[in-house]
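One structure coming up, written as structure tokens, with questions to follow.
Only one protein chain is missing; all other protein chains are in place.
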Amino acid sequence: MKFFNNGMKTPCGEIHIVKDRCKGCGFCVTYCPMDVLELSDEFNTKGYHFPEVKNPENCINCGLCEMLCPDFAIWSTLKEEKEVIEVLT
Amino acid sequence: MKRIGVFVCWCGSNIAETVDVKKVVEVIKKYPGVAHAEDYIFVCSNPGQKLVQETIKEKRLDSLVIACCSPTLHETTFRDLSRLTGLNPYQCEIANIREQCSWVHKDNKEEATRKAIKIIRTIVEKANQNESLEPISTPVTRQALVIGGGIAGIQASLDIANAGYEVLLVERNPSIGGHMIQLSETFPTLDCSQCILTPKMVEVSRHPKIRVLAYSEVQEISGYVGNFNVKILKKPRYVIEDKCNLCGKCVDVCPVAAPSEFDNNLAARKAIYLPFPQAIPATYTIDIEHCPGFLPIACGKCADVCEPQAIDFDMRPEIIEEKVGAIVVATGYDLYSPKNIGEYGNGKYEDVMDGMQFERLLSATGPTGGEVRRLSDNKVPKRVVFVSCVGSRDTEHHLPYCSKICCMYMAKHAMLYKHKVPDGEAIVFYIDTRAGGKGYEEFVTRTQEEDKVIYIRGKASKIFKNGNGKLIVWGADTLLGKQVEVECDMVVLSMAMVPSNGAKDLISKLKIPSDAYGFVNEAHPKLRPVESISAGFYLAGCTQAPKDIPETVAQASGAASKVTDLFAEEELKHEPIVAAVDEDLCSGCGICVPLCPYDARELEIKDEKRIAKVNEILCEGCGSCISACPSAAVQQRNFKDNQIFKMVDAILS
Partner (left out) sequence: MIENIEGTHPIDSLLREGSIPFVWCPGCGIGTVVNTFVETLEKVKIDLGKVCVSSGIGCTGKVADYLKINCCNESHDNAIKCAVKFKLENPETKVVVFLNDADFIASGADDFIEAGKKGVELLVIYINNFIYIISECKVTPTTPFVRTLDDENLELPFNIPHLAKLCGARYVARWTTLHVRRLMYSITDALENPGLAVIEVISPCLMYYATDGKIGETIDRMRFFHNNTVIKHGEPTENLDIRLQDKIIMGRFVDK
């Protein structure tokens, strides 16, 4: 859905993953509210499937993956603030 | 045996020309129980009434039969008269010898006279066994429920509250204001809609007698006029109203955007939002559908920046139970969706808007700050086509009724567009222009003559995009008898009004009658236009039919005055002609309970025996339960079985 630009901005986050720390519990993938992540088909050095970024433009930098991760393997940072002219419906 | 007085009215020549009233009196005088019989030219006239009164006293009558016109006309007159003379009003009966006799037997005087005698005899038999009854009274809860916080609900609430009664105003959306707050300027005076509505909204919020329950819905309703019990679901806002200080920091940090309902999806709002700056109650709301989530709380940024700690993620829906005496239904309207109109692009073209979206474009608080721009490329459109009667007056495919206000708002849209874009061109496709209202016709003429809006009489047949991406409108000019093709930058569709989304569910909960399109029916189209046939329900605004703001306000005030009328009495009076149970005969089988159309029958345990009780306030005396009762334990007051048998005997003998 397209919008008129009324100056409203939303944050866009960037996901950082230390894939060798990951133990493949899958919390970040399951609970990501914006469906940014998916489990990779590859293995890390420990033999776990680690998360991968599937839809980087969806990330809103909410930080839930960072909070839920028991192994300090994932976090997000603010990349930019985008003007809202369109949302997915 | 009672002493019954019979008065036979001539009704001028209406009765006397066909029925030999003298002969009737002669015969009736000899009937058992009749102590006095007399004829008079107009019994309902002042001298006639005086005659009846004097006779009651003189002859010590204890029952009265007036043979005259239909009881719908003068029953009240004579019952009041009986009461004033000291006779119980329910001892007075009407024998209808006009509508049921003289008017239908004009050509046979003899038979008409015989029939009149039979009718009067029957009623004399009934009167003979009539009991003296007292009206059933019930206390009134002097609090009104107003459903819908648009201009209709606001006006009704203010009027009822100003009369000194408590009002509960329930609104489904986070703020009151309805559709009127979205409008730019109002026809025909071009008043700013927000400027005239917001003072009323503030008045509502400050009024000590009005309680506003926004973001709430009526869930359940029971009871009867004067004593309704309502359950209202208060949806969680996740923001504590009293703590929020409207600093707006939460909106700045909220990471999710969603289409704004206030701007009709033309602009974005955040997942935590204030619908518009003047919203009442003035507090933010978290839209749970767009918020990233509460379990677990995904982002919580709003709570982090909220200094007064007004955000409560664990808020729950609340059920509020209230007692009210009257209900004003003001649920308003929605626009018919352009998605239903295939030939106009099913709503897929960004630059084909509906009337409400264009209204937001014109509004100074709108997404473009009042500039007319295209959604697709943000450019000012130089030629705009306005199409009338989209969805309305289309018996075959859409809705047969006229939406009443489209002609006017279309003229207003075209005029305001020309004011904002003087070098632009506005073309209106119309079927005919209905401008009935004070100053309306002059307004349309001004649009056509002063603002040079081109009116083409004919309906647009198709709207599509050509190869260059330009919008093309195909239509007919029925005055010239030619096909027209217009290339334009923007099209505005004047969509039909339909009852507001969700009103259907509510109406079925309230059990009030509505028409095929979902508009609530009034009790009488001419004489009772602001109330429903169900007692205690009053109508205001577009919930009844499409109408403009002045009419809505007038109807709301009318409904409010009906409510205050009801509340002025301390007790409600109800006809005592209702079903009554002989507890010794009732076997407690319960057949009557599901049969009752008014929910007036219920089973009760009394002395370890099941008894089917009658709630006299709810009973309308329809008689369904009486005919169904297998042990004849239920009898209608003054229509008992033995009374009816005697009447049947009298009419057949």
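Every chain is named by a letter (A and B) in the order it is written, and numbering of its residues begins at 1.
Here is the rule we use: a contact is a pair of C-beta atoms (placed from the backbone, for glycine too) under 8 Å apart; a residue touches a chain by one contact, two chains touch by 3 or more.
Model, not experiment: these values are computed from the prediction.
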{"item": "Residue, one of A:Asp35, A:Glu57 or A:Asp71, that touches the chain absent here", "value": "A:Asp71"}
{"item": "Touching residues (missing chain, whole complex) on subunit A", "value": "14-21, 23-27, 30-31, 46, 48, 52-53, 56, 64, 66-73, 75"}
{"item": "Sites on subunit B contacted by the missing partner chain, in the whole complex", "value": "295-297, 300, 303-304, 313-314"}
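Here is the rule we use: only the chains that are shown with their structure count from here on.
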{"item": "Subunit A and subunit B, separation of their C-alpha mean positions in angstrom", "value": "51"}
{"item": "Subunit B contact footprint on subunit A (complex, rising order)", "value": "1-6, 8, 10-11, 31, 33-34, 60-64, 67-68, 84, 87, 89"}
{"item": "Of all residues in subunit B, those that touch subunit A in their complex", "value": "254-259, 265-270, 292-293, 296, 298-299, 301, 350, 367-368, 373, 375-376, 378"}
